[in-house]
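Here the complex is missing one protein chain, while the rest keep their positions.
Up next is subunit A:
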Amino acid sequence: MTGNEMSGSETGGMERHTYDVVVVGAGGAGLRAAIAAHEAGSRTAIVCKSLLGKAHTVMAEGGIAAAMGNRWPEDNWEVHFRDTMRGGKMLNNWRMAQLHAQEAPERVQELEDWGALFDRTDDGLISQRDFGGHRYARLAHVGDRTGLEMIRTLQQRAVALGIDVFMECTVTDLMLDTSDGSRISGAFGYWRETGRFVVFEAPSVILATGGIGKSFKVTSNSWEYTGDGHALALRAGASLINMEFVQFHPTGMVWPPSVKGLLVTESVRGDGGILRNSEGKRFMFDYIPEFFRAETADTEEEADRWYDDKANNRRPPELLPRDEVARAINSEIKAGRGSPHGGIFLDIASRRTPEFIRKRLPSMYHQFKELADVDITAEPMEIGPTCHYVMGGVEVDADTELSGVEGLYAVGECSGGMHGSNRLGGNSLSDLLVFGRRAGESAASYAAGLGARPQVADADVTAAATSALAPFEGSASGTENPYTIQQDLQQTMNDLVGIIRTGPELEASLAEIDRLKERARHLLVEGHRQYNPGWHLALDLRSMLLVSECIAKAALERQESRGGHTRDDFPGPDPEWGSRNLVLRLDAGGEGVELAHQPLPAMPDDLKTYFEGS
């Protein structure tokens, strides 16, 4: 291996590699984890489904939240911590939120050491922009393509360090050594290019596989977001938390159909854009929740003054956390005040000059011009909610990102706890960096401290290979097409487990997921193993179905509305539920999941003081 391999070249026998740390996923979290593990002295490999540099992080637009105080010296980690907890409706793991707020500024500064070129303030520091739920302008950014800058910087750093990267290689199973308890011993996967199998022997595996959005019909997520890490962790014996909380981003494109769901960055609102319904009304003033009333402007005049004078004015309601804005938009559309293509209007054209818009939002300008024939400097955009992010994920230790399974770590979107019931914009990119580094260091230190290494059992490798090839065999009645099952799942999740949920619909969704799981037993794919997307999808479907069941099950159980989980039949938050996490594990049969209640970790008293009177 010399790094950056695209395909297996070995012939005969099973291709095997030995590492200290194997990172699954090459987005921001995976790359940052690999860099940290490598720098800590571990032999490290990155295994990723796509080419290096194409992971979903590339789509992040707005910025990286970090209390650097470059624009507002009043900003510090305590304010960021408070914003994050309140944004998550206090369901966040407090320790993760604290570490995140404290360490994000140095993680951003580090990117600059590695070559990132952020936009600057007038005195040459990293510029910071406004975003929903953040009290001060806090997001380090590069126009509206911050994710691209971040992934390229980390990618170039990983390449400079000579970290081995296995591109277009998908992990389908984790290997466990059960001789003494249950410990990670490696991972099993296939090369997309050749369809050949590969075994990684490693005591530490870091899951950094991102989210689950591809289980929904309208989503801003790419094909890779099939919940692989969530499912791998479950099947290895780890637990998931917060799975009922799915973030619907308020502003996705609604037209043309080909791009429905495609993200329109929150920066449009951070930079002055406002929401209007078909009657021209700036409706967000009608949707200010009690929880945020004290800190939200209640007149248009005050809201407009805030952009320049944050000390004496409260923030515009368009910049409430995403869950609030998405629900408001949903209500307006349902009430018949939507735009021609079933969205509402996002208007920056009437508020800022064309030069300003093109400079600050170049990708959005380009995206609308190219894909929808809309000039956003001259006319409003039509937008509506789109499935964007899952708050839930693998339950991990806040300091080390270790899951319930020895040797298994999880980081980024596939981990849970950090964002509680709702993530603030910009907190994702900083999450990747802060906990990526922590996971890399813990995984490296665990691997270095081991005496005898856990072993990969031959029988497990054979079983993983057999299971991966099952879609070619089909069953006696093997006739199901993976693309059709995926479309049916997406429709089900969209219709029954979407932005507004009800008990009966969630029950119906679980029944439908059961039927889809049964149908998935009869999958049959055509062609051979070489670069066969139908086969790849058949394997991804197993993860998608399992994770969708987790979401629906937890959503049915939580009888309240909070953050990214809204129950029409239980419209308000319930303090009882506010102190509880729902934890999901694989059931005894190994095909479904079981659910348990668990109290939230208790916040120490000194941190509680930040929330007094709020």
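Heads up, the rule we're going with is that a residue touches a chain if its C-beta (ideal position, glycine included) is under 8 Å from a C-beta of that chain, and two chains touch if they have at least 3 such contacts; residues count from 1.
In this text, contacts and distances are computed from a predicted model.
Asker: Just by its UniProt name, which of "Sarcosine oxidase, gamma subunit family", "Polyketide cyclase / dehydrase and lipid transport", "Peptide ABC transporter substrate-binding protein" or "Succinate dehydrogenase/fumarate reductase iron-sulfur subunit" is the chain not shown in this complex?
Answerer: Options "Sarcosine oxidase, gamma subunit family", "Polyketide cyclase / dehydrase and lipid transport", "Peptide ABC transporter substrate-binding protein" or "Succinate dehydrogenase/fumarate reductase iron-sulfur subunit" narrow down to "Succinate dehydrogenase/fumarate reductase iron-sulfur subunit" for the missing chain.
Asker: Decide which residue listed in A:R82, A:H366 or A:R580 touches the omitted chain of the complex.
Answerer: A:H366
Asker: If I consider the whole complex, including the chain that's not displayed, which of A:G181, A:P504 or A:G527 touches that chain?
Answerer: Of all options in A:G181, A:P504 or A:G527, contact with the hidden chain holds for A:G527.
Asker: Based on the whole complex, identify which of A:G13, A:G124 or A:G572 touches the chain you can't see.
Answerer: Of all options in A:G13, A:G124 or A:G572, contact with the hidden chain holds for A:G124.
Asker: Of the listed residues A:H17, A:H80, A:H100 or A:R157, which contacts the missing chain in the full complex?
Answerer: A:R157
Asker: Have a look at A:Y136, A:Y389 or A:W535 and name the one touching the chain we're not showing.
Answerer: A:W535
Asker: Touch as defined at the start, partner being the missing chain; which of A:P257, A:G336 or A:P575 qualifies?
Answerer: Only one listed residue reaches the unshown chain, and that is A:P257.
Asker: Taking the full complex into account, what residues of subunit A touch the chain not shown?
Answerer: Its contact residues with the unshown chain are 3-7, 50-56, 58-59, 68, 70, 109, 112-115, 117-120, 123-126, 142-143, 145, 148-149, 152, 156-157, 159-160, 167, 193, 222-224, 255-259, 262-263, 363, 366-367, 370-372, 481-484, 487, 525-528, 530-535.
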